[in-house]
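Right, I'll just put the structure down here and ask away after.
Excluded from the complex is one protein chain; the other protein chains are retained at their positions.
Coming up: chain A.
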Amino acid sequence: MDEYPKGSLDPSIPLLLTLGVAGGSDHGIELDTALREQGVLIRSEAAPLDSEQALGLLRYIQDHDLSRLPPTSPEPIAALRYRFRVRTAERSLLLPPRHARLPDGADPPASPAALHSPFSPLSTVSKLYPDGLIDTKWLQKHQALVPALVLCFYTLVSDPTQATLCDNQIKSDLNNIKGLLSQSGYKTRLAVVLLSDQHAPSVEGVQERLENLRKGCGIDSKALFLVPPNESTQELGRMAENMLSTLYPLAVEYYRDLGRHARKKRGRGIAPQPTIPPTSGTSQTLSLAGWNVRYDFKSAIFAEFRSEYENALRSYDQAYDGLLSSELLEVIPSWSPRWNEARFLADVIAIRGISCLLFGGQHSTAARRWQLHRDKVAGFVDRHGRGTKNYGWKAWESRWAVVMANLIERTVIPGFEPQLHQRYLQPEKVAMGERLQPFEFLHHPGYWYRLAAQHLYGRRALARAMPDDDRSPPSSSPASHVASKAFTYDTYMCPEPHEEYPLNDAPGTDYGDLIVDNLTRARSAFLERQQVRFAAELSLECARELTIRRDWKSIVELLRPLWKNMSFRTEGWYTIAEELSWILRGAAAMVGEAALVVAIDWELLNRNFTKRTNWHYDISKSLDGISPKSRPHVYIEDGQTLSFISASFIFKDEEGKAGQSANGQLTLKSSAHQGSAPIRLNSVQVELNGSVNRIIFKHQDDADPQQKNGNTSLSAMSLSRITDKGKGKATDPDSLDEEQMVILQGDANLTLAPGQVIVLGVQVPLREPGETCAVSLTMNLHSESFDLDQYQSFQQGRGASIWYLSASRTKRVARENPLAVKVLPRPPQMEIVGLTWKDQYYTDEPIALEFEIINEEDVDAPARLDAILVGPLPPVFIVEVPGQDETSSDGGSKEESRLSGLSLGAIESSKSIITHVRVPPIPESTQYNLTLKLVYFLSTNPGTPITQTAVFQLNIVNPFEANYDLLPRVHPDPWPSLFDPEGVRDPSEDDTHILPKGLCQTYSLVTRYASFASEDLRVHDVDIRVQTSRSVRVHSTRTLPASPNRIVKPKTIEDAAFDITSQKHTLDDRSQSTLDVSLVIKWSRLTSSTPNTTTLPVPRFVLFGTEPRVLASASHIRLKESPKPLIILLIIIENASNHFLTFGLSMEPSDEFAFSGPKQTTLHLLPVSRRSATYRLLPLASGSKTGGWIKPGLVVRDKYFQKVLRVIPTEGMKLDKDGAFLVWVPPEEEEGSENGEGSSESE
């Protein structure tokens, strides 16, 4: 757009001229010298103002000059209250003459000559004379020269003595200006700003003076402004804003008048005659159609001034149609300069029309209008001009695209800002339903600039195709040729052929520069909208252009960042990546960027790229012809290039153990171009995480692979550990610095021919538990002229996980992460063995445990022992280590008893130590877990603790269980008498020394205990321990003879019986008392002799009581006459109460026996007494050999309470299930039956 003459495409904004403020130059100097002489000079006589206020006001107005503001979107412009282009003049303004003079020496016409504007084709001074249409000068006249408004600044003097004088001066000055203006013929409006000086005059006076001034000069009241003194900047701004808004309608009115005038002239329908009829040339004057175009164009411009874009567009359309009609452009001969002028006018109208469309939001129509104009002009040029097959047309096409780009850039379209990343706009509603061309969606300027560049290629091609004859300057070519050339080449707004593309390499049009300029602009537009790939494409195009210009440096600058991280490489657009690489390589070689050249050559070896036939593909020749300043060191980052060597390092197994080693394989595969030179890597370093830090494979020429199959070679490597020099301390092998790097090294042949696969198997020693994984790999190549390091990081899931079983056989490692091996902790080689371990331990037994700790490691191991006993209320236990004192655990907790960190000292290899754990007797049956934790270090690797744990379960059970029967017996002694004075205790006597005189009772305690142990136990003794209340004296004796050291088998029941005789201390005490007995068993395991004592509590018994009881006792007498024994049944009734009781006894006859004794009797019992009744029973049943039971029907009844008392059987008797007692009948003919012995009662 810049190529069009200045002012031809400027937006039309009303022109405001300020007059009378110091600082501005005089207006109108841009006027042509010829016109300046005739120009109307308007001069203000008043001194220019230079007060702060006047300057501030002017500054504000200037700041709001719309033509200087950056482009804004049409909506805010439409909302503006005023639009002005502002010019300033200090004292004078020069307006172009309204009428041109008659040319000198012209014959004065007969009638008074009709003089016309110097810009009109009617005037001879105009270049348009006699048949031109309109030119930029006319536009400039309205845009820059003739103001719509002149704003005069004056001071309103407040000094009353000078006020009138000054007012009159202003008046006369204004009248002068006004007069001059009207003389000039322009209808420029006049506005006045009066700035009050310091002293504020009275309001009325001022009003009067203003009125006076207004009337005196005939100024519109709206165009007179008074600025009070001492206003702040903001206030001034507000006033100026107000002023400009008020003035704007005046300006609009001015342009409306002009527009009306133009339309009126068009309406006349006749072509005006020039001042002087043309005599030269064709003597043709402008036709009516031409005049109509001129008037329409004027109307459109004036409408634009008024911001009436739709009206403007209509007028432009009219003008455009008229111009391109058969009456105008069709008839203008193409050799005439008017042809190009008309084309220019058509361009201007089209551009201004498109601009109006863009302002009106009709984007697609604008795009279509753009195409339409291009097509129309192409048609004209083809038919009437020099055709579209020459560089001139391409130049115009390119320009036409740039124009559109500029227009879009100049107009800020809402929703199309670069930051919104829109590529194109949706069509406006009107065009929505139509079948639109894709390009009719308005695209952003980047596309248009690119289009311009494309046309420039065409322009260059066409220019290059010109024959040499056409390219010679006209001075050196025959005249006939010059003439023919003029008809061949379109030179509309572009140079003649001999300037466009001169002979002899003289500088002509710099196409490259133009193309690069357009491409760069396009590129920035695409980058702004984040179309990175498109921008990259443009960079590539740019670089190609720069290659032609041999601007190598710029290419490297442009492409190097792109090459470093282009998406084409990672995304697999190899053809693009390749193109870019080759261009950059060429440029880098020229600039001497050796490192870049090597890196690109390295990448281009990859088979993915197309092979160039004439290329050496030998990395060592890469720098041939380049002499870098220093030896280049190329470092290739991960993913920076598409490496032709794919390297992977995988582990065979998923898990390994510390102290062992894992199988790993490094695979290097070359996918270089077939026929390229083999690459000899100097070393490959694999960085690992975990046990090993680095494995270095060094090249060795004579290290031949162990297996070879086709292109694959496989060898198992032996690695040796090298010390890292960087860490310094590592020279001492004994130093156990954990930070020390573990670096392994091996030699292999690392020469990679194209397509070759090198597989190197290694044993990676695993040291620490955790994970050992391959992290990255660096390949080093040292050639004669450069060093190259390629870094590659291993990533999970990238690359194939192929394990080479042999050179010909592979398998896929189907693991999630074959890059890593999980290192399990080193298995401890120290063992804890329980030596004397038993399944069961018994309560009340001290437990001694013995453990052997065996060191099966290869070296000595200092160890520590933790022992933890877990269970309910664990006891404090003791651990004994040889050569040390016993250590007891802390029994603080309820759940565990712990002993930590007991040092065992260093245990020698394959030696053992014995530790003892002693647990005190535990009273209850329970279960404990004894955990022994052994933490030890190997003297070779003291940093790594190794832990061995053993858990033992202690089952503690009761060895015995027992049940008990307390059977009443008849105490043989008579009861003391309540009435016996001897029984009365002297209260003064001490309790302890007197003999007990209370009631006595005898019982027999029968216990049956069983062994619940799992083995035979030796029972040393069984006894009872009696605890009584203080009021009772108890004496117990063992009835059954104790057999000491009796072996008790598991689950067998043993009996023990005890006689218990109890006596109350006093007779007076006849209350109940209790008896607590526990059974004490002294036992030992068969293996040991120390007896353990187990105490089994016997349920509590109740003795005595005041209730009467009836005891029965039986004894047998053997009569000589009869084999049957005679049974003497003694019924003893005890009355411990203080009452006199009467009992009735009745014995029922029975078939089982005969009896003698009272069948029915009554016994009276005194308080605290006992009486007995005796029966003799003779069993009737024929004698049994085994004995038997008889059931005497004896009933004892309390006479008073009518209550039957239970008869309690004693020895030789028992109760049946009804509660009646049975009496044992010993077998016949046997003497000395044991059953008789128990009776202590006899007749």
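Here is the rule we go by: contacts are C-beta pairs under 8 Å (C-beta built on N, C-alpha and C of every residue); 3 or more make two chains touch, one makes a residue touch a chain; residues count from 1.
Everything below uses one rule, namely that contacts and distances are computed from a predicted model.
Missing chain, UniProt name from the options "LANO_0E11584g1_1", "Longin-like domain-containing protein", "Erg26, C-3 sterol dehydrogenase" or "Translation initiation factor eIF2B subunit beta": "Longin-like domain-containing protein". When the full complex is taken into account, the listed residue touching the unshown chain is A:His421, out of A:Arg81, A:Arg268, A:His421 or A:Arg1100. Among A:Arg435, A:Lys629, A:Arg1030 or A:Lys1217, only A:Arg435 touches the chain left out of the display. Screening A:Ile576, A:Ile626, A:Leu1096 or A:Val1207 against the full complex identifies A:Ile576 as the residue touching the chain left out.
Hidden from this view is one chain, which touches chain A at 371, 421, 423-424, 434-441, 443, 447, 450-451, 454, 529-534, 537, 540, 567-568, 570-573, 575-576, 579, 795-798.
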